[in-house]
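What you see is the complex with one protein chain gone and the rest in place.
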Amino acid sequence: MTDATANNDQTLAADDHHGHQPPKGLMRWVLTTNHKDIGTLYLCFSFLMFLIGGAMAMVIRAELYQPGLQIVEPNFFNQMTTVHGLIMVFGAVMPAFTGLANWLIPMMIGAPDMALPRMNNWSFWILPMAFTILLSSLFMEGGGPNFGWTFYAPLSTTYSPDSTALFVFAIHIMGISSILGAINVVVTIINMRAPGMTYMKMPLFVWTWLITAFLLIAVMPVLAATVTMVLTDKYFGTSFFEAAGGGDPVLFQHIFWFFGHPEVYIMILPSFGIISAIVPTFSRKKLFGYSSMVYATSSIALLSFVVWAHHMFTTGMPVAAELFFMYCTMLISIPTGVKVFNWVATMWRGSLTFETPMLFSIAFIVLFTIGGFSGLMLAITPADFQYHDTYFVVAHFHYVLVTGAIFSIMAAAYYWLPKWTGHMYDERLGKIHFWCSLISVNVLFFPMHFLGLAGMPRRIPDYALQFADFNQLVSIGGFAFGLSQLIFLVVLVKCVRGGEKAPAKPWEGAEGLEWEMPSPAPYHSHTTPPEIK
Amino acid sequence: MSDSLKQINRRLMLKLGSVIVLMFGFGFALVPLYDVFCEVTGLNGRTVVKAESISHQIDKTRTVRLQLMTSIAPGMPWQFEPLVKYIDVHPGENTVVKFRALNLTRELVVGQAIPSVSPGLAANYLNKTECFCFNQQPLLAGEETLMGLVFFISPDLPANIDTLTLSYTLFNVTEHYVASSAQAGI
Partner (left out) sequence: MQKIIKIFATLGVVSLAFVARGESSFNMTQGVTDISHRVYDLHMTILYICVAIGVVVFGVMFYSIVKHRKSSGAKAAQFHESTKVELLWTIIPFFILIAMAIPATTTLIEMEDNSKADITIKITASQWKWHYQYFDHDFGFFSLLATPSEQIKNKATKTTNYLLEVDRHLVIPVNKKVRFLITADDVIHAWWVPAFAVKQDANPGFINEAWTRVNEPGIYRGQCAELCGKDHGFMPIVVEVLSEVDYQQWLKGQLAQVARDKQAEQQALSSTVTLEESMLLGKTVYDGRCAACHQQNGQGIPGAFPAIKGSAIALGDVNAHIDIVANGKAGTAMQAFSAQLSSKELAAVITYERNAWGNDTGDVVQASDLVQSNANDSIIEKFDEKIVTPAVAEKIEPVARSGEAVYLAHCAACHQVTGAGIPGAFPALKGSPIALGDVSLHIIMVANGKPGTAMQGFKNQLTADELAAVITYERNAWGNDTGDTVVASDIESTVGGNK
């Protein structure tokens, strides 16, 4: 592709923005094409979704607080688990990463803005539409989607509620939004780097996002195809997934997980980039093994295309296929391990301090690795027959997604808040937020391992008596974790509204172009491309 | 942003856009690809394909048991079962088994039987030269019929498989039934 030479004429960049101050009022946000505004919109939206999805998790945990049906009906319970999953995946984690990409990538690579600003505006603004549709389907007769976020056919086709068309439509829009966002990221990184910003000089956050964006471009259309088939099977008489017409319900799972497994990495690769920025800063030492980090990320991305069927070991696959997918899945632990080792080596003989972003990053490394270990256990096919579809799996993916992805997003928020707002956040409150989150999140998710091993299936609204004690503990942890996030809200509001003035580079060990501009970052930055040493 | 950069950006955007379209198509292409994959690996025990010819070579040293079973999908008002529950055959032996079906209603009902073989790996070795499952089967009100299946088990069947199960699920496809009278006109 074109390389950085294309940026020679960037000196004229931002000329087509008239006026250097943003317009005022609501219309500023509706019409904005500024990457910082759009980044802010994404981040606020994802936090809102995090709270809504979290509220649903509270409903789930309240129902599971003790055996018996107390609060909700089983059908509504299934809607809660489904929509909680969809919102957290497509509404909270993915938009948060896109928001960070919008804010940071142009600043990190020395570009004045994203490459396709008007498309950028669109890719954000269709997102609230999608979630309005999804959430409103909950109020339809028969309820919203109740077939799990994985929407296995034929539960999601022949046997699904009338609102399924809305679900399909909402997923389509979310998909388009992600795809547009990903295209923008790729074009920006490939074409808009400042002169001298070679690929191997890019910060790892940019690298991981570039790879993530390619993954998105490759698999989001497959998701779109899947939901389209669900739609036509349900409403137009096709039988992709129905045995009667020559289809096969297991085919659904193959197509879904062909999207689904790369999707899992889409939700964790940018985290690797974030941690790789924060750990060196607070260790006051360069990142250990930069190039092996890049290669590890790429190989994780490539491997993610050949492991999808490890979600399907119990569907009745031939032994040869089970072995193939088991081996490939086990292989993924090697590049992932390399990353963890590199972070530890970065900290080794550094000069460590423990501000809130660093605390979240250390928690990320430890807890994400625990999630990785349970992932490795799940890869072992014979053992997976026992783990599959139990709370062990629930524990596993919450360790990688909550203490993995979400902790990294929080670390990122604390780390770059001074740059975004121009104010330092309240360090004391930040630390309280961290410790409350850390303890409650483990009370919430760690006992789930035991529940799964003891035989509790996932996605059930009521359970046998031997699971009662742990469920109560888990629910208490859940409520505590939920409440802890309100502290985060307070920190954010306080930091936006005021606080100690932040210097250009508030962190002693920080490196990167974004720290060379004043805090808060000016509305238009890098209008002339910076010098890259 | 200068015009030339805008153009370069747009070009890359279009290229990526075509990748998107391609991948959307690929999602659908997975459907036939999956069928090929199933045929090669015997995934899910699907044996839809008709064998080219009958077998001419029998392996008398082995005996394999073929179990026959039927399921009736909801909404299918037929009685449907094999005349024998199992049959012991030598690999390569051409064999006929019959299933009887009875329409319990007072109207025409069309059935489609979907086969499934277990263990899935064995599906490739179960060759059907003739089967009622290749076609939709109409039965008039109260009609009963015997439906035949001619098959042989390939002598290449892996040695560790001593029992195969052939299961038919019968679905009601009356609504989709299109009489293929257009091409036949006696």
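By written order: A and B. Residues from 1 in each chain.
Heads up, the rule we're going with is that contacts are C-beta pairs under 8 Å (C-beta built on N, C-alpha and C of every residue); 3 or more make two chains touch, one makes a residue touch a chain.
Note that the coordinates shown come from a computational prediction; the quantities given were computed from them, not determined experimentally.
Residue in contact with the omitted chain (choice from A:Ile370, A:Met410, A:Val474 or A:Val491): A:Ile370. Annotation: of A:Val306, A:Ala454 or A:Ile532, A:Ala454 touches the absent chain (contact as defined above). Mapped onto chain A, the footprint of the missing chain covers residues 67-70, 74-75, 78, 140-143, 146-148, 152, 154-155, 158-159, 161-163, 242-244, 248-250, 283-292, 314-316, 319, 322-323, 326-327, 330-331, 333-334, 337-338, 340-342, 344-354, 362, 365-366, 369-370, 373, 376-377, 380-383, 385-386, 388-390, 435, 438-439, 442, 446, 450, 453-455, 457-466, 509.
The missing chain lies against chain B, touching residues 44-46, 54-58, 67, 69, 71-77, 79, 83-85, 87, 89, 93-98, 100, 102, 104-107, 114, 116-119, 129-130, 132, 134-135, 138, 140, 142, 144-148, 150, 160-163, 165, 167, 169, 171-172, 179-181, 183-186.
One rule holds in what follows: only the chains that are shown with their structure count from here on.
Here the spacing of chain A and chain B, counted between their Cα centres, is 41 Å. The residues of chain A lying in touch with chain B in their complex are 1-2, 6-7, 9-10, 12-16, 112-113, 115-116, 119, 179, 183, 186-187, 190-192, 217-226, 229, 237, 240, 243-246, 248, 250-251, 254-255, 258-259, 316-321.
Residue ranges on chain B touching chain A, taken from their complex, read 1-2, 4-5, 8-9, 12-13, 16-17, 19-28, 30-31, 34, 38, 41-44, 46, 48, 73, 112, 114, 118, 120-121, 169, 171-173, 176.
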